[in-house]
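Removed from the display is one protein chain of the complex; every other protein chain stays in position.
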Amino acid sequence: MATLRYLPLAQVPQWLDGLAKSYTVFAPAREGSAVVYRPRAEGSMPELTARPTESAKHVVFPRAHELFSFTYKADPAVVGKRDLTLTQPQDPTPTVVFGALSCDARGFFAFDPVYDGCGTKGLAKDVYYLKRRQNTALVVLACRTALATCFCNWTGGSPASREGADVLATLVNDGLVMEALTPKGEELVSGLAEAGAEQGAAAEASHTAAEATMAPVPGAPLDPKAIADAVLARFDDATFWQAESAGCLACGACTYLCPTCYCFNITDESNGISGVRLRSWDTCMASLFTLEASGHNPRTAKANRLKNRVGHKFSYYPSLHGGRFSCCGCGRCIKSCPSSVDIRRIVQNALAAANVKE
Amino acid sequence: MGMQKELQAAIKAILPEVDCVIGWGSGPDPLHGAPLFMRSEDDANRFASGFFAVNNPALFLPEYKGKKVAVVVKGCDARSVGQLLSEGLIKREEVSLIGFPCQGVVDHDKVAAALGEKGEMGEVTAVLEEGDALVLTLRGETVRLNKADVTAEKCMRCQYPNAHIADTFVGEKREPVATADDFADLAVFEAMSLEERQAFWEKEMSRCIRCYACRNACPLCVCRDHCVATSRDPSWLTQADSVKDKLFFQVIHATHLAGRCTGCGECQRACPVGIPVLLLKRSLARSVEKLFAYRAGIDEGTPPLLTFTLEEPTIKERSW
Amino acid sequence: MATNTAAAPQRPSCDASTPNPYMPYLATVVEVIDETPNIKTFRVVLQDADAMKSFTFQPGQVGQLSVFGFGESTFVINSPPTRMDYLQFSVMRTGENTQALHNVAAGDTIGVRGPLGNSFPYESMKGKDIVFVGGGIGMAPLRTLLLFMLDNRKDYGKISLLYGARSPQDMAFSYELPEWLGRDDLDCVLTIDREAEGWQHKVGLIPNVLLEMAPSANNCVAITCGPPIMIKFTLQALEKLGFAPEQIVTTLEKRMKCGIGICGRCNIGDKYVCVDGPVFTLAELKEIPNEL
Amino acid sequence: MSVLEGKELRIVGFLCNWCSYGGADTAGVGRFSQPTDLRIVRVPCSGRINPLFIMKALLSGADGVLVSGCHPRDCHYAEGNYYARRRLEVLKGLLPTLGIDPRRFEYTWVSASEGQRWQHVVDTFTQQVHTLGPAKRLPDAPELAALAARLEPLRN
Partner (left out) sequence: MRIGVFICHCGSNIGGTVDCKSVAEESYAFPDVVFSTDTMYACSEPGQQGIIDAIKEHNLSGVVVASCTPRMHEPTFRRAVERAGLNRYMFEMANIREHVSWIGKNKDANTNKAAELVRMAVSKLRLNRDLHSKSFPVTKRVLVIGGGVAGIQAALDCADAGLDVVLVEREPSIGGKMSKLDKTFPTVDCSSCILGPRMVDVAQHPNITLYAAAEVESVSGYVGNFEVTVRKKATYVDWDKCTGCGLCTEKCPSKKSFDRFNEGVGPTTAIIIPFPQAIPKKASITRDACRQFTKGKCGVCAKICPTGAINYEQQDELVSMKVGGIVAATGYDLMDWTVYEEYGAGRYPDVITSLQYERLLSASGPTGGHVKRPSDGKEPKNVVFIQCVGSRDVSIGRPYCSGFCCMYTAKQAILTKDHIPDSQSFVFYMDIRSPGKGYDEFTRRVQEEYGAQYIRGRVSLIYPKGDKLIVRGVDTLMGGQQVDVEADLVVLAVGGEATQGSPQLAEKLRISYDSYGFFMEGHPKLKPVETNTAGVFLAGSCQGLKDIPSSVAQGSAAAAKAIGLLSKDMLASDPQIAQVDMKRCVGCGKCIQVCPFKAIKEVDVRGQIKAEVIETVCQGCGLCNATCPQGAVQLSHFTDNQILAEVEALCRF
């Protein structure tokens, strides 16, 4: 295990100000009733009590960003000739997310294979994502408790999981115990004082305590394959999906707050002479997502769309990517759903339905 | 608890006549209710009215066009139903309303704020209603909250706690807490200068994630899947992550609701990042009430912006 | 539990040499052909001569066409890889992007991304009889394979084409039809839905005419493309004629954005039409969830 | 900036074809000189004017928006201006809530014969907007803002 370091809370702003010299630093900030990841204002103390409403994915996968820009320029020498130039945006700057949750860090694992050419399938690599991904360091703040909506343990996570983090920070009394997990993480925390053994133990104790507040996985051990099969088995069960989606508003809150939802839209925004091709978040809960030019839509009803969302996370994605769910169990989709649609319950109901049939 | 039982009885009574009864059940934690679609007695037994029955079930009615459904309505929900009816978006004969005297509902943001350092809402493991107080259990301790402190704003100015249209009314009608809407919330906002207001929206809208929960939670949004927010023909908005577009969408939503919004506040409640989007609609509602003496959902007849009169005595046009 | 607690995967990365799949080639529209009142054909040449020279694709693959400022949409490359003077795309006007394309004139610059997707399994069709059944704009993907096979005529057995449209005016590629009708190595049948003045060919719905033609299913592959309702009844007709699901090939339409399997909208279950399709045999389609 | 920097402000007009656009023409024919700030978008009827066009202009950087249609009772399409009157009045009420000075938006009625009145309207409104000065513009998305910057050298 790497050397543990200790950062008194009072010195957090100062430390982050230091990082900001070499990195763009994002940190949770309270705004209204929400906590969101913002480029951190100098000298400010990040919000460490309430867990962020949104995930940190937009740091690596912005809500909208430029794929390239285009400019027409009329050639005064040749009547009617217009030159068109395409320009790619500049590479992203090195970035640190301070105070990501462990589920946020694990969420990127759902992106990675898809944006990296699907491994052996050798598909195209998404350079925009990959550049940001490799440029972003994650300082994960270990959760001290689980919320009623948390279910990271279903997906192999835990409140203080080290997966995907560069640094694991644990709040202990009046400071943070920092554990570098990668060379990049080590670089971030190397300047900090070493933690005492007591502080290390306290951190460990905090992890254990947090684990204890986590609701056990129902019917453990969880069988991902069985879940994938059970969800797929419901594919033609319209009644099931209608019932599950009855209260759903078909808004995009769940997908946009989700650390693993990676779907996007591409649109051109232009003033005629010049413009940008934008990639922006899109949600499979929207009808327009699959509306074909002919007017045909394979997923007109919200039931079909919710089916795809759950199906993708727990069946299709796992079948393509080594059985791993496209879900990190952060529970934000449940916590922030205006209708309290609970994805856990849908999965369990699918399992139950499968058990009844067999 | 009496009310709960009585409502359940009313629901069970109507179940055989309808495709389903829309009401409320429990949510993922003790502080959250959720819409409940009841088709059986078992379902009805899971019905839960009260302080956490926040969702507006009128939202779902247009989906059930052509089927007969019953819906349990708070006073504000009934206004939405009334407006849907007056616009012909649902048919009276297809909807049966079960009303009751609403005592107000929770505002989760207020609960979260009241808990503060004591913990997050998701840590609450039990909730007890004791008269005017809520007793919450979290992190092994109990926290008492004054219900009045965590009640939704709309309930504090509610003039119509008893569903004004109801086929069945359960319980005794209660006195409304207010006799008129003084738009005090707007007055607070309007204490700011124009510049401050613009800066306010700039800041608030900057955290909008464009999930459109506000729109989809609105019972009167008629466009549903065909909203101009993402359409390209017409193309009102860019998809860029810009405050301008986000604010413009709120303006679009509000203008589409001008003279139609009943102020149920679901847009604002649905916003996952807590943007006070109801304000714009409240401002329009005030104008409409002032200009056309029209209160959406209560007053019958064509919504004021879909009709006109030859003379408009209340419109003071600019004299050039 | 095993897969979900496996050691965390490595973080992926890329470098300056990784190609950017979202950057289109710039292409000059060299010719615009008005096919029907709502279909135009665009012949384009990549502006980078080397790129044009090295551009290779298989019949059935698609490209993304951009009118910069309006957007991108997917169309099959309907010229065959055996004729590389230009790349040809036929566009039916249905929405704002296609309207923008319809406003494109010869000499204009557009963007082309591709080739994308899979292709017709023409290798496995060698030595077999081929029946093409195309309806309306659905003729476009068939054209590329048809011309490819005609350019490699000896590799295939009897080739038949049934091409239908609503009316003579709605028939795209009308300028090529005389040649196709005149070939003795191609059995070409044209049909329209309703009687029209001066129409010398068949009148009737495609599935009915197909049953009338009654091609033998023996050692034969049927390739069909067209509007959903036509496909539905054509598939029934083919099954009636004894074609097994493995012998029937079709292409799917889906809303696409990235075209490279990432953006997430064109899936049917775990298949992504943009990378696993658009060409599927009926046998393959029967394996995936029913969400067309 | 396309408007003459420092001299003009950006004022967008939406005029119905039958009355007010004609009135503006009449003003032109009469050589009734006016400030040059206003740019007129011609629409068939004031009823065609979605109040959101005005919002779009104001949020996109217009310093003022002027709408003019046929006088009530004179609408070429009988009723369009009656609807417009209600909708525009309601919109005006919303502007302060958005932090926009309502004086940046006016609507009025000018007939095809009222060239002089049109001159007066344009004079008055332009002056009114100038008194308010340039409107504070909401920030564009970074991508689009960068784009605008790149466009700068193209203009000369």
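We call the chains A, B, C and D, going by the order they appear; numbering starts again at 1 in every chain.
FYI, a residue touches a chain if its C-beta (ideal position, glycine included) is under 8 Å from a C-beta of that chain, and two chains touch if they have at least 3 such contacts.
None of these values were measured; they are calculated from a predicted model.
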Practice problem: Sort by label and list the shown chains the missing chain touches. | Solution: A, B, C, D
Quiz item: Of the listed residues B:133, B:222, B:298 or B:315, which contacts the missing chain in the full complex?
Solution: B:222
Self-check item: In chain C, positions touching the absent partner
Solution: 69, 96, 99, 102-108
Self-check item: Missing-partner contacts on chain B, residue numbers
Solution: 87-89, 222-224, 226-228, 231, 233-236, 256, 302, 306-307
Quiz prompt | Missing-chain contacts mapped onto chain D | solution = 1-4, 7-8, 10, 12, 17-19, 21-22, 24-25, 27-29, 31-36, 39-45, 47-51, 53, 56-57, 60-62, 70, 73-80, 83, 87, 111-114, 119, 148, 151, 154-155
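The working rule: only the chains that are shown with their structure count from here on.
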Practice problem: Between chain A and chain B, tell me the centre distance in angstrom, where each centre is the average of that chain's C-alpha atoms. | Solution: 30
Practice problem: Spell out, as numbers or ranges, the residues of chain A touching 2 or more other chains. | Solution: 64-65, 265, 267, 269, 275-276, 278
Quiz item: Could you say which residues in chain B touch two or more other chains, in rising order?
Solution: 232, 238, 240-241
Self-check item: Partner chain C, residues of chain A touching it in the complex
Solution: 67-68, 70, 72, 80, 82, 84, 86, 88, 106, 108-109, 112-116, 118, 121, 123-128, 130-131, 133-134, 154-156, 163-164, 221-224, 232, 235-236, 262-268, 270, 272, 275, 277, 279, 282, 284, 289-296, 298-299, 304, 308, 311-312, 315-320, 322-325
Practice problem: Would you tell me which residues of chain C are touching chain B in their complex? | Solution: 71, 95-97, 99
Quiz item: Which of the residues in chain D come into contact with chain B in the complex?
Solution: 51-52, 55-56, 59-60, 72-73, 79, 82-83, 85-87, 89-91, 93-94, 96-101, 106-108, 117, 120-121, 124, 136, 138-144
